[in-house]
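Structure, as structure tokens:
Complex shown without one protein chain; remaining protein chains in place.
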Amino acid sequence: MSAVAVTVPARRSGWRQLLGFNVFTGVLLGLGGWFLGHFIGTQIHGESLEYYSTEAGQNDIAIFLGYGLGVLGFLIGLGFLNYPLRRMLGHPPSLAERESEEYGLMRYFSLCTDHKVVAKQYMVGIGFWFAVGGLNAMMIRTELLRPDVHTFGADTYLTLVGMHGSMMMGTMTSGILGPLANWLVPIMIGSRRMAFSRIESFTFWILMAAEVLLVTTLIFGGFQTGWTGYQPLGDQGVAGYDAYIGFFALVGVSMTLLGFNIIATVVTMRAPGMSWSRLPIFVWGALSTAALMLLAPPMLVATLLMAMLDRTAQTAFFIPGNGGSSYLFENLFWFFGHPEVYILALPGFGIVLELLPVFSRKPLWGYRLAVAGMLGVGFLSFFVWQHHLFVSGIDADVRPFYMLSTELISLPTGFIFLCAMGTLWRGRIRLTVPMWFCIAWAFNFLWGGISGVFNSDVPSDVTTHGSFFVMAHFHYTIMGGLVFAFFAGIYYWAPKMYGWKFNETLAKIHFWLLFVAFNSTFGPLFALGFMGMPRRVVTYPLGMKFLNDWVSASAYTIALAMLIFLANVIWSFVIKREPAESNPWHAKSIEFELADPVPVYNFERIPVFAPDPYPYGVEQPAPALASGGGS
Amino acid sequence: MSAATTPGQDPQPKRDHHWRNVVILWLLASAIFDPLILIVWGPGLPPGNASVQAHGQVIDNQVLFGVAIPVAAAVIVYFAYVLWAFRERNPEVVVDGPPIRGNATVQFWWLAITTTIVLFLAAFGTIRLLEDGSGGGQGPSPIAVPASATKDPPLQVQVIAQQWEFTYRYPSYGGVETRFLELPANTLIEFHVTSLDVIHSFWAYKLGVKADANPGVDDVAYVHTVGPTTFTVHCAELCGLWHGYMFNSGRVVPKAQFASWIAQQERTYAPATKVLPPYSKTYFPSPLRRGG
Partner (left out) sequence: MAASAPAARTIEPEPAEWQVRLIRLSGRLMCGGITFFFVSFLFAYFYLRALDLNHGWKVGPVHPAHGLGISIMALFLASGVFYRLAARRPEVGEVAAGVLAVLLGLAAVGLQCYEYTILDFGPASGAYASVFYGWTVFYAFFALFGLYAIEVQTATLWRQRTGRQVQRPPQEVPRGEPEVLLAGVDSTSFYWAYYVAIGVLTWIILYLVG
């Protein structure tokens, strides 16, 4: 294979880096696009389109056009239209943009095709919006401190509830695939890049634009539907609901393309020796998630576009008086909504099963069973959605089928637990902070899963549906599962990604405080649900005040734990910057065999992988790379 | 590259007792917690016994707990034990464990046992559901009709949900409407739940009934009341600004008291009832107005 010389462009000086295509230009052009679109919309919206009496000044067409042109302006400012336009003129395909280290810090504020840069952009972006969503949660819990005194008022409260849910669901679906899979998947399969590197950067920036769109709901009066956006309540709402539509539509696009990219990468770009049975389990987790991400979000986008048409063109998809149906929205939404929550759960499985072998010093137990579990969960997730609709009056005679399918999905989930348990058996277990988060994952997801079985039983669900029991269930699976696995992954891989060590003491405090506070927050919610407290309510019977206050106090403690984590990040990564060892966990996987810092091209020679993905405890431990590798 | 990792020498003696320990601890934990929860809490499990359907849900919850506790105990006991038994005591040591990649027997029995549990729970839930409807909304053509409906025609009560109030209408008593639900004891009630605007959900916790109210839809739910009691009705589906305040109280009263009450309501409201829209399973008021 002949070597290819790669030239590196000269570095641009100082303030000149601010000019040109980057996020700052994007924001400027985005604002311009908003005003242009809004202006065009006010010209279009005339008498002929007035059907319902409208609030003075609410012009949904102007708002949607404003959002549309605003996002377009943002993308233009970032430079996303340059390459497509060049291709229209017939320029040949090219795959790299602004990858060289000579571009410096500006790479992180621009369209950069280096997958490691995109992963770090995601890391900060996801972290920021996760914090904002968490702040919303603290405000929700503050409102619920007293049933008779309203800190924020019913209107703001419902918007907070909706923003918290939407932000968390929209952000954390890319929460692991964005920062971690983008960094690890190419490296783990022996590639230098993701398949479509510009699309990879696009998924990040469009997600950031979406989040900003969501926050603009506050300008337009908020939305009162919660993250599920039920119609026809949404159609009733003031303009803030348009922000919700815009947010989730863009999130849907981001998710679809992210899934598309990961599948294309893993299927076609595996280095020699990386067969399907050799794939690290983390990559299997990413792959099964990606399959769901490719197929489910387009339905969400279609549903939201229907809602947009209802609000602007006066169509009647969801307006019962004119031929539409609220059931249509529920079915369409949950057909997306259920795979969505497995998009949240599956990457967590991948992280935990990837880390347990390292900290037990044993191969992954039941590798094929684990893969079957992940693929089984992904496949079955499309067949269970009506369990959200058990008492809705939809198709009541198919409820036994959905009860069965939902119960069945606990089988492949059980495989994941079995493989985790088998990996620990007779291991030489080292309890590091990432390992503690993995153990906590198992504990939390256990309760999340069992409460799911309660919900899947229709008679039991008659009481728990729409109550705080369901809230506890999904917070245990999503936060107790995904977020804990996310932190396991951060503590495990961030030292390699960034090159600096975390402070061990702060990390341990973060873990224990978070684990205790998390269970203290969401455990009592099971009780509140069993006692009959509905969801999304701004008041409750006085007898439930003690439990609600306990929950709120524990929630503030979660925030404290997260602040400790933030302090750790600032102390370790900004102030102290103690270099991390190259392989702090003594892992036998390829990412820890790379040079420090990891170069743009990952490895000088395409790796050839040895057949064993988890070579622990074997006589001659085979390295991950039989040849090739870092410099 | 990676630190020196010699292949693990299994430090345990040839016949050790880890499996036995785990099983014993699991049996202990199950033996303690299962009866504790089922006997101590069991009778008080939600939603209580104020109706036949609610009692049925209590039975379901008891069975679910009965199965869930040993499963949870197995996982927790196992994790706690392995973290104690197989922990590397010296943090400096990085030694590999034995290269166990799987065990077909364990996988088979795990799959067999979990599948049996799952199929049992699904079958049990289905049977219980079809027996009396479990108080859940079943749409316009319910299939899980309680057996007593054939002998004794149920009392029809229409629940009309709107933002942000429930109205109860008695079609067999001249269409009398009330805001405070009043039901006779020991009677099968057939709720017809519908909405005038957005999705709501009629939830009477103590009666064990929950049925979504959708505009243009007739959602039927059955409840067989037992003795006199009071209960609260909450809206269980976010319906806008005052969803949290969409609740009210209701009563189950002796049959005779109900009969005299409803007769008096009919007399008092006869002039008003004449001008109300005729009873219909769904209502379509004028299109939605934009609002908060």
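Lettered A and B in written order, each chain numbered from 1.
The criterion applied here is as follows: a contact is a pair of C-beta atoms (placed from the backbone, for glycine too) under 8 Å apart; a residue touches a chain by one contact, two chains touch by 3 or more.
Quantities reported herein were computed from a predicted structural model and do not represent experimental measurements.
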- line: The chain left out of view makes contact with A, B
- prompt: Which of these, A:V124, A:V267, A:L563 or A:A595, touches the one chain of the complex that we don't see?
  reply: A:V267
Query: Which one, A:P320, A:P400 or A:P613, makes contact with the chain that was left out?
result: A:P320
- request: Using the definition of touch stated at the top, determine which of A:V27, A:M106, A:V215 or A:L295 touches the missing chain.
  value: A:L295
Message: For the chain not shown, which residue from A:N22, A:Q58, A:S191 or A:T539 touches it across the whole complex?
response: A:S191
- line: Interface residues of chain B toward the undisplayed chain are 216, 284
- request: Would you write out the residues of chain A that touch the absent chain, in ascending order?
  value: 1-14, 16, 51, 84, 87-96, 102, 191-193, 195-196, 256, 260, 263-265, 267-269, 294-296, 298-299, 301-303, 305-306, 309-310, 313-317, 320-325, 327-328, 331-332, 601, 604-606, 628
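Rule of thumb we're sticking to: only the chains that are shown with their structure count from here on.
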- line: Rounded to the nearest Å, the gap between Cα centres of chain A and chain B is 30
- prompt: Hey, which residues of chain B end up touching chain A in the complex?
  reply: 1-3, 5, 7-8, 10, 12, 18, 45-47, 53, 56-57, 60-61, 64, 68, 71-72, 75-76, 78-79, 82-83, 86-88, 91, 93-103, 106-107, 110-111, 114-115, 118-119, 121-122, 125-126, 128-130, 134-144, 193, 197-199, 201, 203, 205, 208-212, 214-221, 232, 234-245, 284-292
Statement: The answer for chain A against chain B in the complex is residues 51-55, 58, 154-155, 158, 221, 224-226, 228, 230, 232-233, 235-238, 319-322, 325-327, 330, 360-369, 390-397, 399-400, 403-404, 407-408, 410-411, 414, 417-418, 421-422, 424-431, 439, 442-443, 446-447, 450, 453-454, 456-463, 465-467, 530-532, 534-541, 583, 586-588, 592-593, 616-619, 621, 623
